[in-house]
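The complex appears here without one of its protein chains, the remainder shown in place.
Chain lettering (A, B and C) follows the sequence in which the chains are written, and residue indices restart at 1 in each chain.
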Amino acid sequence: MIDFGYKIAETRTIDYEQFDGRLLEFVLENERSFVKCLSCGGCTATCSAGNLIDFNIRKINLFLRRGSLEELSKEIDKCMLCGKCVLVCPRDINIRNVVMLIKKGIVKFNNEQISS
Amino acid sequence: MKIDGKRNVWHNYQKEIADDHFYYVRSCIRQNFFPGSEYFFLRVMKEELGKDVFDDPKHTTCTGIGYHSDVVPFETIQTVVARHFALMKESGYKNLAVSCVTSFGIYSEIVETWKEFPEELEKIRNLLRKATGKEFDVPENIAHTSDIIYKFKGEIAEKQQYQLVNKITGKPLQIVEHIGCHYAKMFPTKGVGGAEFPQVLAGMIEEWGGEVIDYPERRHCCGFGFRQYLVQANRGYSLANSKKKFESMAPYQPDAIICNCPGCTMFMDKWQYVLAETEGKYYGAGKHGIPVLTYEELAGLVMGYDPWDLGLQMHQVDSEPLLDAIGIDYDKNAKYDLSKKISPKKVLIKSELD
Amino acid sequence: MKSIYEQLSEDVRFMEGIKACMNCGVCTAICPAAEFYDYDPRMLVNMVQEKDEESLIELLKSDMIWYCGQCMSCKTRCPRNNCPGQVISVLRKISQELGYFTESTKGRQQLAIKRNIGDTILKYGYCVHPKILKPERHPEQGPVWSWVYENMEAAYTRFGSNLDKEGAGTLRKITDDILGELKSIFDETGGTELFELIEKHSLKKAKEMGLASEDGNLDAYMDHIQTH
Partner (left out) sequence: MKKTILTVGGGLAGIEASKTLADMGYSVSIIEKENDLGGKVNQWHQLFPDFRESSDVQDYIKQSTGSKDIMVFPGTEIASIEKKDNGFYVKSNKAVAFDIDAILLATGFEIFAAERKEEFGYGIYDNVITSVDLEQKFRKGGQFYNAGGKVPKRIAFIHCVGSRDAKTGNHYCSKVCCITGIKQAIELAKLIPGVEIFCFYMDLRMYGLEYEELYKTAQEKYGIQFIRGRLSEASENIDNSILIKCEDTLSGRPLKMNVDLVVLLVGMEAGEGTQNAGTICNVEFGSQRFISCRDAHLRRNLTTRDGIFTAGTCTGPMSIPETLENARSAALEIHKYLSEK
């Protein structure tokens, strides 16, 4: 094959048609309050971990809703589970529980994938 | 899709295009890769339409590719453009015919800048005077050469030998038109049909019997991206953008892609070749790509010019499937015969063949 | 000493290209570069309008300003009549003037463009000439281009060209007096100065990177920047 000296660029666009909603569904089934997230960033501002390292807890909602599961798995482990975000959330979302559910969900779906 | 909606948009963007007496400026890419198109444009204007077009040997590049890849300063390109205007003035022309979409965008941008910032115009007058001693006037009319073909599409139709119709099925050919970003995206009113639903090529295609495909990525850039192609390491960007378009148009099974901009014509052609080589992808029927033509080549074909005189053999993707679909009578063996000369007149007159 | 923002503001294109951005993202939505590079024109414009000197310097030294393909699709759509593509042109200009462009991988590529396109303009009067398009450097041009390249004279004659000859026609020779006028324009308007700046800063960088020969030959550097 001819070596053209470069590779075709990969797209960065979120293609909603590729979205796998299973993890989102699992989280919402068990913590319905998360549906109310406004993306206001109050959680990020107060986040203990986010004040020390490159971590934006607001974005976990986006990762979940856009199907960016790889990024989500990486990000979610940075949470210290201190729960300060729950105190400031203007929509009374139990963010701490959301984090727990995401962790649980990732394990669950990874296991399902392995067994199937 | 409601075609009337498009016609309403088109109605709102009918620019003024001069009727005669053009000063012609060539394109770096078109003359390199599609010299037959520039040759044909002058020929049809003079011989078929009886127009006065001045092909001045003194003009040069506008430096647009250098400007958009940031090695030519804005003052420099403005002054080079001003020099072209000075040459027009010297030779008594007021209407500019531009063979390149990048140049056309440059001319539009510069003239608009001068309107908005008159001090910039004065600065350039001084710079040109200092550099060359020349004086210039801003042209009265600036048209891309496709605008001019668009304007005379009816006259061309009167001389038409072939319809853009599938010879076997009798159905209109399905054609993708690609406008080139710098034609109207910067200044929608400078383009026939505007930026969102440009009519310049669609008008020709419809007039000559074909049908235009409106596919989802129609407005997307071919991916030239200037420095994104000029530097080898960046070409994956250029390729990926063209591929995005091919994937989007493929379900409509286009018979051809007609381009406005010389750069796009080259990339839509060459990237199909690269995708075939690297991914085994063919976007046309069988092991063919989708033929990519300039609008001059399309006009030449419908008027009955010999495809090999027009230079269709300079495209990497074979144009034969299109020629066969139209039912053009051409010599298959003459494609790469460089001993042939351009015929002094059209060789194939349908009425003579019948 | 003028701040970066002041330097940017002196260019009319900058004044036209950025008024106030409301971060709506229509530019990024259809930007070909935003799709294929880690790049977001909205964020770039927002960063510029914050006017922070330190982050502007960092921006001018980064790859971020070199991803735009100058298609100007952003201009058509912006609801505030901004044009990120034009803002980019001015950022690139200042990055080159201050020598910051050699700090980034993509910025360093400017030498290749200067030598391939810039020098061709002054040599042939056009940005491109068949003689500089060597098939081995351009495999994407395919077998057809090799055929044209190898039969250059005959091929261009076949299509009515006037290759390298005096008079009118495609690819005609641009005579020395006209090339002289072009050079004179480049001298008067800062074009020549920019060429020299690009060469000067690139040489410096090439030495730093150990990619320049004793006599200042930059072939190794050129090879490097064209493939990185």
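Simple rule for what comes next: a residue touches a chain if its C-beta (ideal position, glycine included) is under 8 Å from a C-beta of that chain, and two chains touch if they have at least 3 such contacts.
Small disclaimer: the values here were computed from a predicted structure and weren't measured.
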Contact set (omitted chain vs shown chains) is A, B, C
Given C:4, C:18, C:31 or C:45, the residue that touches the chain left out of view is C:31
Touching the hidden chain, out of C:77, C:131 or C:207, is C:77
Given B:133, B:216 or B:327, the correct residue touching the omitted chain is B:216
In the full complex, chain C touches the hidden chain through residues 22-31, 34-35, 40, 42-43, 76-81
Chain A positions in touch with the non-displayed chain are 12-17, 32, 35-36, 39, 58-59, 62-63, 65-66, 68, 91
Had the left-out chain been drawn, it would touch chain B at residues 1-2, 4-6, 8-9, 194-197, 214-219, 251-252
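To be clear about the criterion, only the chains that are shown with their structure count from here on.
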Contact graph of the chains (line, ring, star, complete, other): complete
So, in whole Å, the Cα centroid of chain B is separated from that of chain C by 23
Expected list for chain A, residues touching two or more other chains, is 2, 4-5, 9-11
Multi-chain contacts in chain C, i.e. residues touching at least two other chains, fall at 35-37, 140, 227
Interface with chain B, chain A side, in the complex: residues 1-2, 4-11
Per the touch rule, the chain C residues reaching chain B in their complex are 11-13, 16, 30, 32-33, 35-37, 66, 68-73, 75-76, 83, 89, 92-93, 96, 106, 109-110, 112-114, 116-118, 121, 125-130, 133, 137, 140-145, 147-148, 151, 154-161, 166-172, 174-175, 178, 181-182, 184-191, 194-195, 198, 225-228
The chain C residues in contact with chain A across the complex are 34-38, 139-140, 227
